[in-house]
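One structure is given here, and the rest of the page talks about it.
Not every chain of the complex is shown here; the ones you see sit where they belong.
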């Protein structure tokens, strides 16, 4: 029996800063390089959301893409065109690295989709074309 | 021991329509949106075909790419530059969604390649740059 997934790409533009108050400026610079710039800098993030489940025999779809788009965009609205450190509550005590942003997005999307029985398989988050994190359970 | 796969991308241009006769126009529109347009619309599909197996020590290859290209293109000829609903027999009773097209292609390619011992691991089918299905066993 074949397994099938469907994946949809989303985009968001956000800015962030890497900095730990508990560290000296020297240590911050050593660990985080240019990312310590005080007012932050930004990226065009790309998010791939991958869903699995039975294909509805009437629609031929695992999930209606209009529904998926609406739900994921509703979550991404908290992050899009925002400074992640100050405009959201998720990075008060952790650095908004690609890994950490991906973990936060996975949990939010998984929690939301699972309410209606959609199964989130995996997300992939690109910070740049040459850097991405993946999260799955 | 390492596992190795080799993947080749193929392209095809096809059109399709989402429509169920058993449903009213309103229900079709609600489920399928713009995709109910009567004469169809189309896409540049991209298909990634991933093969595994032992590497032939003489050629350094899992599969000769000329052979792989020839066999997969031979299958894709049924779909390329076609209206999937009317020009093929695969979507008489199911909607040609990305999921369903990917399932049909997986079965055809898997059946063909397995005749000569090639092991199809997975396919990925892009309908657009931001939408794709994956199928594996």
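A few notes on this one:
Going in written order, the chains are labelled A and B, and every chain counts its residues from 1.
Quick note on the criterion: contacts are C-beta pairs under 8 Å (C-beta built on N, C-alpha and C of every residue); 3 or more make two chains touch, one makes a residue touch a chain.
What you see is a predicted model; the values in this text were computed from it and never measured.
Sequence-identical chains make up the whole complex; the displayed set comprises 2, and the total in this structure is 6 copies.
Everything that follows uses one rule, which is that only the chains that are shown with their structure count from here on.
With centres set at the average Cα position, the gap from chain A to chain B is 28 Å.
Considering their complex, residues 1-10, 50, 55, 57-62, 64-66 of chain A touch chain B.
Touching chain A in their complex are the following residues of chain B: 18, 20, 31-33, 94-100, 102-103, 106-107, 129-137.
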